[in-house]
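Heads up, one of the protein chains got dropped from this complex, but the rest are sitting where they should.
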Amino acid sequence: MTGINHYLVLSLILFSIGVFGVLTRRSAIGILLSLELMLNAVNINLVAFSHFLESITGHIFAIFLIAVAAAESCVGLAIIICVYRTFKDIRADNINLLKW
Amino acid sequence: MSGATCFVDYAWMVPFFPFFAFILISLFTVRNRSLSAFISITAIILSTVYASAILYQRLLDVHEPAVIREITWLTAGTVEFPIGILVNNLSAAMLCMVSFIALIIQIYSTSYMENEEETGFCRYFAFMSLFAASMLGLVISPNFFQIYIFWELVGLCSYLLIGFWYNRPAAASAARKAFIVTRFGDTGFLIGIIMLYMMTHSFSFDAIPALIESYRINPGMIWSIIPGQYLSPDSTISLVTFLIFCGAIGKSALFPLHVWLPDAMEGPTPVSALIHAATMVAAGVYMVAQTYDIFRTSPQTLLIIAHIGGITAFMAATMALAQNDIKLVLAYSTMSHLGIMTLALGMGALAAGTFHLMTHAFFKALLFLCAGSVIFALHTNNIWEMGNLRKSMRVTGATFLIGALALAGIPPFSGFWSKDEIIAVVFASPHLLLKILACLTVFITSFYIFRVYFVAFFSKDRYDITPHEYPVMTVPLIILAIISTVGGFVATPWNNGFAAFLSTDPACEGQSVSYLLPSVIVLLISLFAIGTAYSLYAKDPAHYEELLRLRYKAIYSILTGRYWIDDFWNSIVRVVVAFLSTAASFIDSRIIDGLLVNGSAHLADEAGKYLRFEESGSVQHYAVIIIISIVIILLAVGIIHGFFATELLYGALMR
Partner (left out) sequence: MITVETVIFYTLSAIIIAAAIVVVRARNIFYAGLSLAVVLTGVAGVFLLLRAEFLAGMQVLIYAGAVIVLILFAIMLTQGIHRFENEPHNRMQFLALLSVIALSSITAFILLVHKWPLPVRKPIIPVWESLNTLETGRILVKEFALPFELLSVLLLAAVMGAMLIARKKGEGNDGN
């Protein structure tokens, strides 16, 4: 019998992996991928609560979240392309003009 | 009576005239000599006239109670600081004496100081006026708060006038020494005033004696010096009165705070006459006399006062023997007589001591002004460079002789009447030491003053300029000489008008029983001393002086070393000042500059040096820091709110 705790733990693990990726990945696209992981973890969380609390609002929120995530990855990728054109490089630790 | 009482109510006008003169001179007439002198002398004339009027009024209402008017000036919580005026017979007499002598000396000064350049001359009169204002204000103070204010003002004027020729290092350091030594006494005075207020909740002279008696029965406030042991009310009263007397020790140059008075002779001679002979140094004695009822509550303090007076009188007289500077002889003589006055007050002879204060003011001022006349004519202070002046400066010689006779206590001059009252009181008391000291002092006093007279005014002249006298100087001398001659008759043993004037209750004057015997003894001692001085110094003084110095070499060195009390105070001050300055400079340079100022700058510098590496430019780096911060905050909040601990008690963590 899977209770809410199972889904919460799944969501948490997925989120943590996503955070690790965001912090560690050198490529900007890699960071975006990890970001998607985080967003999906949140979605799982929302839908789990929606299921266990008998409320449909969680589903709606998740729908919106998917839409927003799509928009955001669209714009993010556009920015990455732009950066690529400027620096010829998308490694996050090489784009460091604000260094000391 | 109401009309007359009115003008006594305005007795504060007496110090106001010279104060106003000070303001005028210092603001407006600093370049104009004659105008400054005119303003100053006019003001003091007005004060003298007003004071005389007040005295006359008091003579009419001798038995009326004192006129006391007080208003509250400041309040601090429950403490009220009153100011006002006190006009009783003593203060009226003192007002008259102070203003009159100040007038005479200011007239004399117009001639003595004529070689000063303008700003010096005007500055002198400004300060003289300020001093007159301060002293007169002190005389009419009805409470300790006000008298302390004027006490300090008088000390300030003394500083300004001793250091009048401020370009001279000796004068500057003498002024500083005077101020600091009197400060020691004033500190004791202030502590005494504060303790007295804490005991009695009053500053006023007339209210305090009764309050002290009620304190003795029912003490509201007790102190302890050794922790755990509290002072009894009697000891506290003695301590407080002694502390108040400390102010007088400093101001009146009594042992052991007398060291400033000889150095104060660096000032101009009229200043020495006014401040350090007639008025300021008398302020201490005056304060004790005015608050005598307070001292009467503590017989132990009175005993200490008497002994300090006796010791000072003797010591100062001995030191006067070995001086070659005429002003220094007179300075030590002043010190000696102040000791005599203090002795009288300690013995309970209030009228005698106060009368001696009055007569001493006149003849000492006279002696100083004579000395000033000689100094002005010959440009030297050293008696061994003078001689035979009774021929070349007749008026000065004659008046100096009158002054010397008054000092030595020869009838019919004023000194006789005043000093003998005191001697009689001392002889009537059981203290053997004081009697011996008194006799010795009388001998030495006559001896030293006539030594000066014979060396300077007799024998051969030892100078090559012709000395001249000046009328502006000699007329004051004559006036003072006349007063010194006849002034004593107000208080003869048979008809003591002064004592009667001074107090409505007879005080301790019942001791004048054996008046005759002590007077005769003392007179004989004085005449013997004068004779000795004549035989030694009249014909060939240098020879005998050499002889005496060689014979009594040890004593002579003690006297010229001033009993090494000066050195004692100097070493204490040096140690304290050295310690304080080392500590202060250490704190300033190492702690404030080094630690706080430079240290904080250095800290900011180092912090910047290391923290700038955090600016890596890498967003992921910043993100890691954010995550770590979130973890820390979560932990902190959780622990503070007991979240983790209480949840641990639940046990089952996983479903």
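When the chains are written out, they are named A and B in that same order, and each has its own residue count from 1.
In this text, a contact is a pair of C-beta atoms (placed from the backbone, for glycine too) under 8 Å apart; a residue touches a chain by one contact, two chains touch by 3 or more.
None of the values given here were measured: they were computed from a predicted structure.
When the full complex is examined, the chain removed from view is found to touch A, B. Interface note for the absent chain: among B:L231, B:L401 or B:I627, the touching residue is B:I627. Interface residues of chain B facing the missing partner chain: 618, 620-621, 624, 627-628, 630-631, 634-635, 638, 643-644, 647, 650, 653-655.
Interface residues of chain A with the unshown chain, by the touch rule above, are 1-2, 4-10, 12-21, 23-27, 29-30, 32-34, 36-37, 40, 43-44, 47-48, 50-54, 56-57, 59-60, 62-64, 66-75, 77-82, 84-85, 89-93.
Here, only the chains that are shown with their structure count from here on.
A straight line joining the Cα centres of chain A and chain B is 91 Å long. The part of chain B that touches chain A in the complex is made up of residues 612-613, 615-620, 623-624, 627, 654-655. In the complex of the two chains, the chain A residues touching chain B come out as 3, 5, 19, 22-24, 31, 92-93, 96-100.
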